[in-house]
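Note that this complex is displayed minus one protein chain, with the remaining chains in position.
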Amino acid sequence: MTTPVVEAINLAEKFPGKVTADARPGYSGWIISKENLVEVATFIRDEMGYDALTNLCAIDYLEQKMMEVTYQVFKTTGGPVLTFKAQAERVDPIEIPSVVSVWPGAELQEREAYDLYGIRFVGHPDLRRILMWEGFDGYPMRRDWKEAFYEEDAKPLKSRWPEGKHKLAETRATFGDNVAFKPGFDPDKWIPSDPEELLYATLKNYKSEVKDGIKTDHVVVNMGPQHPSTHGVFRAVAVLDGEIVVSIKPVMGYLHRNHEKIGERNTWLQNIPYTDRLDYFNSMYNAWSYALAVEKMMGITVPERAEYIRVIMGELSRIQNHLILFGMLWNDLGSYFTPALYAFEERELILDIFEAVSGSRMMCNYYRFGGVVRDIDEASMKKIKELVFDRLPGKIEEIDRLLSENEIFVSRMKGVGYLSPEDSIAYSVTGPNLRAAGVPYDIRRADPYGIYDRFEFDIPVRHNSDLLDRYHLRMDEIHQSLRILQQALKQITEGPVLAGKPQYTHRVPVGEAYGRVEAPKGELGYYVVSNGKGNPYRYHIRTPSFVNITSMEKMCVGTKIADFVAILGMVDIVLGELDR
Amino acid sequence: MYGYGKGILKGLGVTLKRFVESYLEDLNWIGKKYSAEKTAFHSSKNQRGTFTIEYPEQKLPTPEEFRFVPFLVYDEGESGKKEIRCTSCGICAKACPPQCIWIVRTTDPSTGRPVPQPAEFYIDADICMNCGFCAEYCPFDAIKMDHDYEIASYGRNLLNKERLMKSASYYASIRPLNNAREVEARRAKEAAKAAKAG
Partner (left out) sequence: MSNNELNSPGYEIPEELEGKVAITTLDKIYNFGRRSSVWPMMFGLACCAIEMIAAQAARYDMARFGMEVMRPSPRQADMMLVAGTVTKKMIPAIVRLYNQMAEPKYVVAMGACASGGGPFKEGYNVVAGIDKFLPVDVYIPGCPPTPQALVAGMIKLQEKIDKQSISQVRWYKKGADTVETPIPFLGPDLIDPRHIPEIKAKAAELAALAAAASETVA
């Protein structure tokens, strides 16, 4: 169950025959008939004030022969999300109107739903595959689509015990590897279509022209997937007029690891270590949102001490995330590795704590439904206090002094990558980049979770919405995180850290839930659907990197290609989360 | 230009300070280059100067909860007999998120009934995600997460029962606090059982 939205306007009464309340047990929100989707969505945006779309995902109800698209929207003035849905019969071609005209932030998310579920969004400006390549056979997230290494619908797999003869998955697969082809497929006769053809067709101004008697060509530049400053296997294709970016498109999927497909097979608990591998800088924050969603459905209350521990670990994680961002950004801007080394020093000390408490530096696997796996031992607690009170404030100040006023640095960043507040909201930008545009939206205050309402802290806001402001805003956030940490460490009480007994199987009541947290990179949300069995029916991850990248083209057009690197660095993407 | 290069100089001041510090700090550790004391200092809040841990001569201590690939605990019985704690109940294989544990249960050839011992036990280290669920939910303290991370090899790592087995004393040495707690819990359980029986 999502938190029931108390809304003055009853959509079903306002639009009789077009909107009905979602009456399925455990579900909430509205079901809008797909013919009227755009009309009602415009009403929701303009009259009800839900100006930003946060999450859009498809669900395949195979038994009901129905495809559903769920939308979560929020008001940038605060408050919980509003959920509404559109349904279509599960007969190809499945068509649902696109809401890109209402919320441009839906663009990439609709492409994802098209890629993985084969839903055609009518009216979408650029409906291509996004995570898989053009020409891939099938829509892999559909529930009746099976991959080559498919074994069973749900874990635990029967072949592991009690007769668990070790057998490589390759020996079981039809083609001896993780590939599958249609019967009668002949590789020799297969004519490769140009995979980039569609991509290049969408690039604007990809043409030559005659200017002042000189024939000039626009140049297409490919960056990535192997490029030192794309922070992983991200690829961008830009059309340049000289050095100026005319058009740019993100190309992704090079690290698409099928989190959602695997997540639907995993038991509820087994997904927790997988969440660590989404934003691998912040494994301490990723599981929080998932745990929130599942705890909401199961109705578990988290013990007091566990809530404090979550805040402490989460804010430490935020600090090291921003530090690494600075280090890597400066590296990209040409100061080579020195600032990154300074940032890594503080990060290592924070990771030492994570390792002592959770057992692993990066893949913490620390959350459980109803708390955390183990208490912070005294030695680690002492170390956290030393870091937070004695070391970090001084070191952050030192890093600030190192480059914040550096003239080269400032002139590279000032006025670059502007995105207006209206566009930021329209493109569903969340996190520091939204706040740097002057929109004071932070889920920790706007839709509080955990115990954030107990702490005194400010939501830093900047107004120029350029790279420099985004940088300063993150610096401010580190200071606020330290403030939260100092209060949390003073207030933390003794007590249990896990509600109930540790268990590895969970019964989650039928229904849906959307959990959202303010992760260091923006809103991280999990939309989960349970059908009462041991594993999620739908497990969708709404990640800040993926949605924030929608606005990339808007920010880059008109700037120099060299600035693209800095702009991309400031969007703060991490590929594990971008491609999932 | 704003500042006329003052900001750059300010920044360079920080690097200069760090540069000098790294030499000054090293003077304090002459003759104790690889000592545990030095490692501890460079991992504390007072850390300054050279940050480098000179692995493999000097190593960062692994914290008790550190987890790498799992291993199976055996008790040393009389005359060095290896008594494996695992009862092949299969909980670890069920809890394992990437399903990298394979267990064959032993069956008594005469009765056909299962014997609480694994006949075969495999962990595919090329799938294992080091999450520690197997150790966390094992009711017999039989499977634990290892501290030995120096297991790089020239081939793939499919670990069989022989490779996985490590002694209880080794376990006690890497996780003393956990072991003490578990020993105490087992003792209390035995005592309760005895009291009930008596």
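By written order: A and B. Residues from 1 in each chain.
Please note the rule applied: a contact is a pair of C-beta atoms (placed from the backbone, for glycine too) under 8 Å apart; a residue touches a chain by one contact, two chains touch by 3 or more.
All figures in this text were calculated on a predicted structure; none of them were measured in a lab.
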item	value
Contact list for the unshown chain, restricted to visible chains	A, B
Contact partner of the left-out chain, one of A:180, A:220, A:244 or A:408	A:180
Selected from A:84, A:274 or A:564 as touching the chain missing from the view	A:274
Among B:21, B:54, B:76 or B:190, the residue in touch with the chain that has been omitted	B:54
Which of A:254, A:389 or A:455 contacts the chain that the document leaves out	A:254
Candidates A:16, A:93, A:228 or A:394 - the one touching the absent chain	A:228
Where the missing chain touches subunit A, by residue	131-133, 135-137, 140, 147-151, 169-170, 174-188, 190, 192, 195, 225-228, 232-233, 253-258, 261-262, 265, 273-274, 277, 280-281, 337, 340-341, 344-345, 347-348, 361-363, 575-576
On subunit B, residues whose C-beta touches the chain left out of the figure	50-56, 59-60, 68-69, 97-98, 100, 124-130, 149-157
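Please note the rule applied: only the chains that are shown with their structure count from here on.
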item	value
Distance from the mean Cα position of subunit B to that of subunit A, given in whole angstrom	31
Subunit B to subunit A touching residues, read off their complex	1-3, 5-8, 10-11, 13-15, 18, 43-45, 47, 51, 63-67, 88, 90-91, 93-97, 99, 101-105, 114, 120, 122, 124, 129-133, 136-137, 145, 158
Residues of subunit A that touch subunit B when the two form their complex	155-157, 159-167, 266, 269-274, 277, 338, 342, 345, 348-349, 352, 355-360, 363, 365, 373-374, 383, 386-387, 390-391, 398, 401-410, 502, 504
